[in-house]
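One protein chain is absent from this view; the other protein chains keep their places.
Chain IDs A and B follow the sequence of writing; residue 1 opens each chain.
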Amino acid sequence: MCLSIPAKIISINGSMAEVSAGGVIFSAGLHIIENASVGDYILLHAGFAIQKISEKEAEETLKLLKR
Amino acid sequence: MKYIDEFRNKDLVTKLADLIHKSVIHDYTFMEVCGGHTAAIQRFGIPSLLPENVRLISGPGCPVCVTGTDFIDRAIAYSKVEDVIITTYGDLIKVPGSSSSLEKEKAAGANIRIVLSGLDALEIARLNSDKKIIFLGIGFETTAPGSAVTIKQAAKENIENFFLLSAHKLMPPAMEAIIQGGVSLNGFICPGHVATITGSSIFNFIPERYNLSCVVTGFEPADILQSILMLIKMVNQKTPKVEIQYSRAVTLYGNLIAQRCLSEVFETCDASWRGFGVIPLSGLKLRKDFESFDIENKSPIKIVYKEDNVLCICGEILRGLKTPEDCPLFSEICFPENPLGACMVSNEGACNSWYKYRFVK
Partner (left out) sequence: MNDFVSLNHGSGGKLTHELIEKVFVKRFAMSKPLTDSFIIKGSESALAFTTDSYVVDPLFFPGGNIGKLAICGTVNDLAVSGADPRYIAASFIIEEGFLMKDLVLIADSMAEEAAIAGVKIVTGDTKVVDKGKCDKLFITTSGTGTLRPDMDYISTGKKIEPGDKLIINGPLGNHAIAILGARNNMAFRTTVTSDCASLNHLIHKVLQNCKEILFMRDVTRGGLATVLNELAGMIRCGIMVNEASIPVDDQVRGLCEMLGFDPLFLANEGKVLIAVRAGEENRVLEILRSDPLGKYSEVIGEIITDKKELVVLNTSVGGKRIIDMPSGMQLPRIC
């Protein structure tokens, strides 16, 4: 089974998107997330975006960790 | 890589490891129930960073490992039917059934294809209308929505040659079975990606009913160490609850669209877990509206069920009662090139991770 990694949406075509992880382009179904835009980071799992990654929360976590 | 590198920062990890060393006041045992955590912990050498009295054990978190021998046997039986193409996630092909594996059957000529997604399998069905395409649906709440979307798409397009053989399973019933099975634990490193779908609230029953601490955890080394620190603090303060470490992807109530999709297509059912036997209401099967996509409904198949190798203790390992090193077969005759049990096959299996990434003491 494939894992799940953060990937950046680089183009959207209906309910499918092209996402980039380290420069590799994967297909991702957007069926189970909403308001996805180009530039958003999503978690890619088994060919689907399962969640958008919250930049704000990520920054909060890092700030907390660095303290 | 964004959202990966920052959480793999060595200074951050060193600092967290240091804080953990300063926080421990007795022995702790934490269980992770996600193959991704099993692999990450071993891969980054996390155990070598922890104090001696913090013990991490692996539970039934690898969807491949908990898939029973009978599922593989059924998949193999279907692969032998004329005009069938079996589509599956990669790891499953090496899992031993009672006498063969999908990999061996593929080598012998069966039409078995590896896919990254249910949608890829659906595309194969579109391109091969004269064949029956059976998609092997394994995975927990993270993966099942993908199967649900695929089935809905198949229904929308009236694709009649696409079928699902479901072994999808749910995490919370297995976690409860673990606790009731008597493993001595202080808390759980909860599966972060399952929780992106379900929300962290599905774990509330664990502190409420069993006084165990839970932290919903991400998959990078800093995530895992931060979670362990959070768990230690909760245990020290005797305030068990569910906390979210993986807040950049997990909320209290999760992904409602995915949950709606799941409940539209699937209903819960009893399911057989390797090592546990049947756990009530721990599996997913297609609802009546979608039963035409259930291959076992359309063409039930008979298999002769054989017992697993009696010496294989995958079951006890999955229940957290034993470690791979306790197994008499581990690294002697059971190793990644020659796996006897599912825990050794999958990249996420406890035995496979322990073998590949043996940490240096």
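By definition in this document, contacts are C-beta pairs under 8 Å (C-beta built on N, C-alpha and C of every residue); 3 or more make two chains touch, one makes a residue touch a chain.
Predicted model only: the values in this text are computed from it and were never measured.
Colleague: Pick from B:Leu49, B:Ile86 or B:Leu170: which residue touches the chain that isn't shown?
Modeller: Looking across B:Leu49, B:Ile86 or B:Leu170, the contact with the absent chain belongs to B:Leu49.
Colleague: With the missing chain put back, which residues of subunit B would touch it? List them for me.
Modeller: 1, 4, 8-10, 13-14, 17, 39, 42-49, 90, 107, 113-114, 116-117, 120, 221-222, 335-338, 347-348, 355-360
Colleague: Which parts of subunit A are in contact with the chain that was left out?
Modeller: Touching the missing chain: residues 2-3, 5, 20-27, 44, 47.
The rule is short, and it goes like this: only the chains that are shown with their structure count from here on.
Colleague: Per the centroid of Cα atoms for each chain, what is the distance between subunit A and subunit B, given in Å?
Modeller: Comparing mean C-alpha positions, subunit B is 21 Å from subunit A.
Colleague: Quick check on the complex: what are the subunit A residues that touch subunit B?
Modeller: 1-6, 8, 21-22, 27, 29, 31-34, 41, 43, 45-48, 50-51, 53-55, 57-58, 60-62, 65-66
Colleague: In their complex, what parts of subunit B are in touch with subunit A?
Modeller: Touching subunit A: residues 1-4, 6-7, 12, 15-16, 35-36, 39, 63-64, 89-92, 116-120, 138-139, 142-143, 145-146, 149, 193, 196-197, 219, 222, 226, 245, 247-250, 255, 257-258, 261, 346, 348 of subunit B.
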